Each structure stands twice: as C-alpha cells, then as structure tokens.
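First, the structure itself, so that you have it in front of you.
A single protein chain has been omitted; all remaining protein chains appear in their positions.
Chain IDs A and B follow the sequence of writing; residue 1 opens each chain.
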Amino acid sequence: MVPGEALRGLAGVALFAAPGSGLAELLPTLRQLPPGRRLAYGYLLGVAWTAGWLYALSHWFAIPLRSPAILAVAAIPTLAGAAGAWRRRRRERRSASPSPPPTATKLAARLALIVGVAVTAAGFCDALTAPLLDWDGRLIWSTQARYLRAEGSVDASVLEEGKWWVTCPWYPLLMPVAQVAVLEVTRAGVDHHAFRPMYSAFLPVWLLLVWGGARSYAGQEAAGWTTLAAAMLSFPAFAGAGGAASAYSDLPLACFVGGGALLLLDLRGRLSAGLAAGILLAAAILTKAEGEILGPLALLVAAVVPLLSTPGARRREIWRRRRSMLALASLPVFLALALLHSWRAGIAGGFESFTRLTSWPLLWPGLLTRLPRLAHDAGAEMLTYADWGLFWWVAPLVVAAGWRGVRRRPARALLLLAGAPLAIGWLYATIAVDPHFIVTATWDRFLLQASLPFLMVFAMALRDLTRRATWQVQRRGHHTHLHRSESDLADGQLLSVDSGA
Amino acid sequence: MERWWQGRWCIRRLALAAFLLSLIAGLPLTAVRTLRRVGRATLSLGEDARGARVRLLGAATVAALDSIRHAIPEDGEYLLVDGGEELQAEAYWVRFELAPRRAVFLGRLSEMERAPRLSWKLPPAARGVVVAYPGGPSRLLSGREFLELLEAKRGPG
Partner (left out) sequence: MAAIPMLARLVSGFRANLVPHRVFLWCGLLGGLVFVFLVPPFWVADEPSHFRRAYDVSRGHLWPEVVHTSPGGAYTSGTVGAELPRSLLTLEHELPAGPGATSQPATILRAFRYPLAPDDRLFVDFRGTAWSPFLPYAAPALAIAVGRWCGAGPLLLLYLGRLANLLASSLLIALAIRRFPTGRWVQMLIALTPMAITLRASLSADAAAFTAACVFVGLVAAASSGSRPLRGGDLAALIGAAAALALTKLPYIPLLLLPLSIPAERFSAPSRRRFLMSYGAIALAAVLFSIVCWQRIPVAMRPDVDPAVQMHSLVAHPLSVLQVLARDVAQSWQLYLMEAMGALLGWLDIGVSPVIIYADLFLIVLMLLLDAEASGLPSSRQRWLLLISVTTVAFLVLVSQYVSWTEPGHDLQGVQGRYFLPIAPAAALLLQPRFLAGRRSLADAGPWLAAITATLFVFVFLAVIDRCYH
C-alpha cells in the first residue's frame, strides 16, 4: 500500500459520502438521526444519487462518464447540503436550545462497536492493498466497468453489438458506473483497484443499518447483541464471493433494499423518509437483476402490510398519514424502472446467460421433487462455519424461543421482505438445469440480501428472550411488567424502547 | 402449569446460551481473519498496485498480459481461446485483464484439439489469438501461429 494509492481509494469513498451527507442534511428524517446512522444512510444516498444520475444522464442525454459530469453531479447535493447546514446552524445558534443529554451505552453496543470497527478496518486494509480477485467481480462487474470507462457511456458498443464475448450484458450497471466514477475522478490507472474501498464501505453501512433498525424495533441491548452477531459473520465481511471484500453487488443491494424498507416501514409517514427510501429502492433496481423485483416489492409491502395489520378505523388514519410518503417514494422507483428498461432495450443478447442455465418447465413438479435436495444444499451452505459461524444453527432457535417478540406488527412486513430474496433464490434453483451449482454459487448471496430484515426480526426475538429470561426476576411482577411493555410497542411505532435512547 | 412455565423458561435460557456460545465460537475465526488482513496490509506497506498484481498473479503472468496489452490497442479486438476447463475460468480472467479490448471467444483449446479436421477460418479484423492458460502466462499468437499450434497438438493423421 502506498499513500497516494490509498488516498485515491479513500477519495472514492468520499466521492459518495460527500453528496450523501448533503442529501442527509436536506432530508429532515435523516438529519435527525444520530451521526453514525446518518452517515450510513448518507453513503447509500450518495452512491444512489451520483451513480444513478450518471446512469440516466449517460443513457438519455449521452453525457460522457468523465470527471466534469461526475463532479458536477456529486457537487450539487454537497453544496446544497452545506448551505442547508450553515443556515440550520445559524438558526440553532440564535435559538440556543440545549442539546439532549448523552445516553448510557450498554455493554453489547460497545462490543458491537469494537468488533465492527475491527472488521471494517480489516476490510479496508484488504481493499487498499490487494487487487480484485473475486469471481463475479472480474467476470461481470469490473469488466463491464472497464468497457464503460473506455467509451465513457453506459451504452457502450461492446454491450450493444452482440458479437463480443460479454457475460451478462443485461445486468444493471449502477455499481460499474460507481466504479467508473471513482476511477475517473481519482485518475486511477487500469490496474489500480481504487474502487475496492467503495465496496468495503458497504460493510460498516450495513452494520449501522442493522444497529439503527434493531434499536428502533428492539431497544439498545438487543440491537447491540444483534449487531455484534452480524459483525462476526464472515460472509458479509470477508467472503470473496459476495461480501464487502468483493466487487459483487449483493451487499450494496442488501443495503439499498433494507435501508429503503426500514425507512418506509416508519408509520409516521414523513415525506423526507419517502423520498430517501424511493432513492434507495431506485438504486436497488439499478444494482442487480433481483433489485427489479425487490425494489417495487419493498414499496408494496410497506404500503399494504401495515394496513392489513391494523383494525378498520385506524387503517384509514394510517393510510392518510402514509399515502403521500408512499407516492413520493414511488416516483424514483418508476424512474429507475423506466431507465432500466430503456437501457436494456439497446443491449444485445437479451437474457441469454439466464436462459442457458434455466428451464421453466422444470418448475413443476420441481417445486416438490427438488425440495429435499435444495433444502439439503441450502442448509449445507447456511451451516458452513467458515461463512456463517454458528449463526444459522442458533438463529432459528432464538426466533422460535422469542416468538412473542416476533408477534408484533412490523415483524410481518420484515419477514416478507426477508423471504422475498430467498424465494427468488429458491425459484432460481428450482428451474436451474444444475440446481446444486446454483445453490452453492448463489444461496449465501440471497441470504445476504435477506439479512437486514431478518436481523430485525432476530433482534425482536432476542429482546423478548433477554427480557423474559433474566436471572433474578420474580414471576408475577415479571408478567405485569412485560405486558405493559408489549402494549407500548403494539402499534409498531419506531419508538425508542430504552429510556433516554 | 408451573412445569410448562419452567419448560419455556428453560428453552429461553437455552436459546440465549446457544446464542452466546455462537458468538464465542465465531470469535476465533473473526479474529484470525481480521488480524490476517491487517497483518498483510502492514507487511505490504510500500507495495504499489502493480507490485500487488505481480505478487498475486505471478511475474510471468503479469509480464505476458502487459505485452499483450501493448500489442493490442485499447479499442482493438482479439480472439480468445480458453486453454483450460470452464470452471478454471482462465479465459474470464484474461478477458478482464485485457478489457476494454474486445474479445471474441473461440472456445476451449481441448475441444478444438479433439474436433474433426476442418479448414479453419478465423474472423477478420482481430489482432491475434490470445490463449489463456490456467496457472501460467497467456500467449498472443497470430492467426497462422494459432492454426499451427492446433495442428501440432492434433498430431499427424
């Protein structure tokens, strides 16, 4: 690692963190978050905004993917956010209201922080020193990025002409565009892996989303333990086939879908939450093929499930409160779908690689006949110590034992959101010509895509366990205390559970 | 009732204990992987991106790729042959290393060697044939050299 190259890599992270922070400053929902979560959402918004706009400008307006356009797109929210922050601070100085007192941090949260920082540092060390060596990164994403960079356009002729050997030319190109943005702005040579830290940064973002969401749903203690468990999972942090150490798009997709869904599930229905969620879900659509299903599905689940979980009169009130937020969220989603389909219309080869590996007639009776084999292969992947430790051995037990915590209303939406990528993976394996290969190659990544909502459910169950299984509690008083606390959280509001949290 | 309640309490404690155990069990792996990466980064202080490529891919491989890059311009085209098996994927990595040069994939060398004798006609406008060998440096051959290679491997008859 040499300082100049390391700085280039970190500049690539800053290229997205700066506009994202600007956007977070302009959106009240995000502005009011604690600094860590705000930075996490800011980074996601920065990637979504910068790479998304470059994708659209390049395809619809033929703007070259070069430094001027990249810097111009990144500068707009950065400057707007800086101006907004300056104005806000002036107003706050005038009103001079006291800041809230700091809250006590629990042991679990501290441990999660230590482990999280350590694995993040390890990820950055790897990204700053080693070139890209993973499979899909070199097979698809970074190769596409090189083609785009050479021609300065997402409509690269090598993708459109059909006579060149390109793998999966129809895959959406948000992350390759982000790679090009980093390489162009840092003027990195073709062999310099300046874009790798950009991927590594998704790991702390993912952990902060886990922490933030779990804290809202389950309180600080359960959030701490859940985040600690997430930080110690090898696959998201270190796997060269889908984690932050690779150039796969699965972790970014998980963050975009999960982050967007968590914002949309807030029953307060704030417009800024809707806009931020819409941008993240739009980015999900442009990140991976599964995003085209997961993005709109997250919107649908967030729109419908809270209504189904509520009795009649309150349903109308919740809908009235949330409809504007959902409408605003759907605008970027539709724009992204339009962009994706417009861009794909010019790409040669269609879905050739997908049709080569699958066959729809296998769906029935494959849904039944392949079930045992797929379950075995998927189970084997989940129970691999090297990737997941003992987490998947224990997670079903925790969720089952803490089922009371999972009975709460947000859990239904979260379970649906967790199940969706797994259902896609299962379907893919069912119709695959070689299901064993598909499961071993992809199941872990579908798990990663499902991780955020699942970990929220896990945190809820863990909270129930920790509150009920305390060592010195009296049985009767314990019942009363718990029933009162249940009703506090019954309406699924994102309330802080611990006092002063 | 009491036994049922005590049973549920046991299950909760068991679940929590299992969870804590899973955290403890995961600690060594996480620690080793973390320390390994930090250690590697410390040891490679002063090594630039090119040096890292040479270290990981091998000097001969990198030298071969550089010479192919020099011979074929960035907007050029070439024919690519996989000198190994599909899951070795060497053709994919060579394509990545040579990108943005455009590749036309001819196939696997082993299959060409077994194929019936045909009068081979290579697509025009390609600057050569790159044969990607797993575990070794790739080779850039002219059309004629590639056909001679095929003939040599096929042997007489």
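Basically, contacts are C-beta pairs under 8 Å (C-beta built on N, C-alpha and C of every residue); 3 or more make two chains touch, one makes a residue touch a chain.
Model, not experiment: these values are computed from the prediction.
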| item | value |
| --- | --- |
| Contact list for the unshown chain, restricted to visible chains | A |
| Contacting the left-out chain in the complete assembly, out of A:72, A:114 or A:304 | A:72 |
| Residue numbers in subunit A that touch the chain omitted from display | 60-64, 66, 68-69, 72, 152 |
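Basically, only the chains that are shown with their structure count from here on.
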| item | value |
| --- | --- |
| Complex contacts: residues of subunit A adjacent to subunit B | 1-2, 5, 115, 118-119, 121-123, 125-126, 128-131, 133, 135, 138-139, 142-143, 146-147, 149-151, 158, 163-165, 167, 189, 191-193, 225, 228-229, 231-234, 237-238, 385-386, 389-391, 393-394, 397-398, 400-402, 462, 465-466, 468-469, 475 |
| Interfacial residue positions of subunit B with respect to subunit A in the complex | 5, 9, 11-16, 18-19, 21-23, 25-27, 29-30, 33-35, 37-38, 40-41, 44-50, 52-53, 56, 74-75, 77, 80, 89, 92-93, 95-96, 99-100, 102-105 |
